[in-house]
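This is the structure I have questions about; it appears just below.
Note that this is a trimmed complex: some chains were dropped, and none of the rest were shifted.
Which chain is which? They are A and B, in the order written, and residues in each are numbered from 1.
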Amino acid sequence: MPIALLTDFGDKSNFVGVMKGVILKINPQAKLIDITHKVRFGSIKQASFLLYKSYSYFPKRTIFVVVVDPGVGSERKVLAVETKNYYFVGPDNGVLSWAVFEDGAEKIIEVKNKKYFLKNISFTFQGRDIFAPVAAYVSRGVKIEKLGKRIKQIKKIDFPEVKIKKDTLKGEILYIDSFGNLITNIKKDVFLNFVKDKKFVATLNGKKIGKLYNFYSQAEPGSPFFIEGSFSFLEISLQLTSAKEYFKAKEEDTVIIKKL
Amino acid sequence: MPIALLTDFGDKSNFVGVMKGVILKINPQAKLIDITHKVRFGSIKQASFLLYKSYSYFPKRTIFVVVVDPGVGSERKVLAVETKNYYFVGPDNGVLSWAVFEDGAEKIIEVKNKKYFLKNISFTFQGRDIFAPVAAYVSRGVKIEKLGKRIKQIKKIDFPEVKIKKDTLKGEILYIDSFGNLITNIKKDVFLNFVKDKKFVATLNGKKIGKLYNFYSQAEPGSPFFIEGSFSFLEISLQLTSAKEYFKAKEEDTVIIKKL
């Protein structure tokens, strides 16, 4: 069973490496994969999105360890969740919720059993002291019921839905990828159903977005366009240029589409 | 058989992690190695160079997956190539050519068999939907003939050769490494044969480069020098400083060496 790691630890320090050392000390056979460690510092929403759009590509029974945990050391719970196809380990701050609800929670455990932690638990690095060893034991076959007591709910964060009012659709920027593409919360079929055969004007931060294309090379350099991206949402892109820079965009900015 | 990945995906998003998930879903035993994911966005030439100067250090039968693919979603072919010692999977845009020609192509396949792709193929992320699963199946022992039809040629990009005219040698900056060292296309023996026992003046962007040294600690701080680097070309370096900054250099800049 692979263990996939998603954190906001960056790559400058030894944090991720030490978590991997801890895991291999407990399970020398563990297969470790990095999703990314460059979640924006403390951004639960960004981590939720990346987990949600990644988990289903992994082998069944993969254990996802998510450490984006601004409340580390406080009273927030530590969760281990078994869903239909996967395991998830992380803080109870909503970060697991989109993936867990999509795949379907089967068991939710509030992790409390110190037998599965490192001996000394710091207040600042529970990725190393709690999350990593817990995941390692699960990968060794420890049933998640043994980790603590069963609870009924995890903290949920709301997925930002598109708003349609008469001739106006309002969406938002969910995520900005490595290339500066702007991933919206607008599904292609929602867009096509809304626009139909009408003309439309789409804007973000006062600048226009042109047509919907099928692939990058259809576009003209310098003109922003919509494209159905790999996250299965419409993305706002420019050919070989950063749409992030062009629109001076940030996550949660509003995209407005008006039918003419 | 290890699978080595080379892309321009960066490390901020989940792209590389998802490709690895896809591979492990198909071949749970796959051994995954990153060459780098920080190829300059869309730079086929830079990726060609890094592949060319990396592949031979890997175990025989390693499968190299190269996703630097500005034409993704358009009509460019997907290639799987078996060379004397290795396998290469990538787009047919020239990125594989320097490595493939050096090692010697034995079979070139235009990959078309959807049986070896993910079910849903996006127009924007074929690293996940095509290249990763194809590599995973090859690592499981699928013969590359099964992936599509045999073709005779791959797209080739020209390796930039040194130009010598009377007392002047013109080279170019092939690559700038993590430290800011400037890797030229000038081989040490070509340089020595050209210069012989004469004095020379070497310049880049109007600034002089001094002697040829054998190792960094021979140099004086602040003075740029030539050194035979690990890519087996002459590099332009400064001790513990970035030559890139000093010369305000970029790839494809011209180095001029004149005999006096």
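We take it that contacts are C-beta pairs under 8 Å (C-beta built on N, C-alpha and C of every residue); 3 or more make two chains touch, one makes a residue touch a chain.
Nothing here was measured: the structure is a model prediction, and the numbers come from that model.
Participant: If you can see 2 copies, how many does the complete assembly in this structure contain?
Facilitator: This complex, considered in full, is made up of 3 identical copies.
The definition used in the following text is that only the chains that are shown with their structure count from here on.
Participant: As a quick test, compute the distance in whole Å between the mean CA positions of chain A and chain B.
Facilitator: Once rounded, the distance between the two centres reads 31 Å.
Participant: Across the complex, what residues on chain B touch chain A?
Facilitator: 9-18, 20-22, 24-25, 28, 32, 41-42, 70-74, 122-125, 128-129
Participant: Over in the complex, which chain A residues touch chain B? Could you list them?
Facilitator: Contact set of chain A toward chain B: 2, 4, 6, 11, 31, 33-38, 50, 53-54, 57-59, 62, 177-179, 214-217, 227-230, 232, 235, 240.
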